[in-house]
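Take this structure first; my questions come after.
Removed: one protein chain of the complex. Kept in place: all other protein chains.
Moving on to chain A:
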Amino acid sequence: MNHWDWSAVTDFMPTFWDGLLVTLQVLVLGSLLSFTLGLVWAIGYRGPRWVRWPVNAVTEFIRNTPLLVQLFFFYFVLPEWGVQASALTTGTLAIGLHYSTYTAQVYRAGIDAVPAGQWEAATALSLPVPRTWFAVILPQAIRRIVPALGNYVISMLKDTPLLMAIGVLEMLQQARLASAQTFQYAEPLTVVGVAFILIAYPASLLMRALERRLVR
């Protein structure tokens, strides 16, 4: 067994920072996409049948097929139909879309937990439908689900290495490239593992703080 080589760590660091930046970019944009789209799906679940049915079909399909298959599909098949984007863009959209089907379930649970009387009061006051959603229902629903949404952000972080399959230069891909040149695997992989902990753990602390603030 080789000894731990600090110089291998030092050599890896410049490309590691590049990889970290890409991972964080995927995470932030992917989360925002999953929060927004998930909300759209969740509102669709409450719509009339001609909205509810297709939304259900699409989200169930995406939720029950692997992210990796979707990544390959978006990256290799869509260009054949003339839809082309960079690996990074494709990967971010795919992971955001995939996770939106999870956040949709979270939103749905939060929305269902708002008492029927709140909808009735909004109707009795003639509040317009969008106002009922955004001023009455969602503020009450989202408070309760922030921790659950946060957990999906952390899950998503841990799924970002899947994007290396379509060549996105995120942390793990950078580690693999570095190792392939030097045949020193332990050091870059350890750096990446530590980086995941250093992001995920504070993130979970932040979620807990938000939970204390919001879930009263």
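Keep this in mind: a residue touches a chain if its C-beta (ideal position, glycine included) is under 8 Å from a C-beta of that chain, and two chains touch if they have at least 3 such contacts; residues count from 1.
Criterion: contacts and distances are computed from a predicted model.
Between the names "L-cystine ABC transporter ATP-binding protein YecC", "N-methylhydantoinase B", "Acetyl-CoA carboxylase carboxyltransferase component" or "NADH-quinone oxidoreductase subunit K", the one given in UniProt for the chain missing from this structure view is "L-cystine ABC transporter ATP-binding protein YecC". The chain not shown here is touched by just one of A:M13, A:L32 or A:L125, and that residue is A:L125. Checked against the hidden chain, the listed residues A:V136, A:I154 or A:L189 yield one contact partner: A:V136. Not every partner is drawn; the one left out touches chain A at residues 115, 117-118, 120-121, 123-128, 131, 135-136, 139-140, 143.
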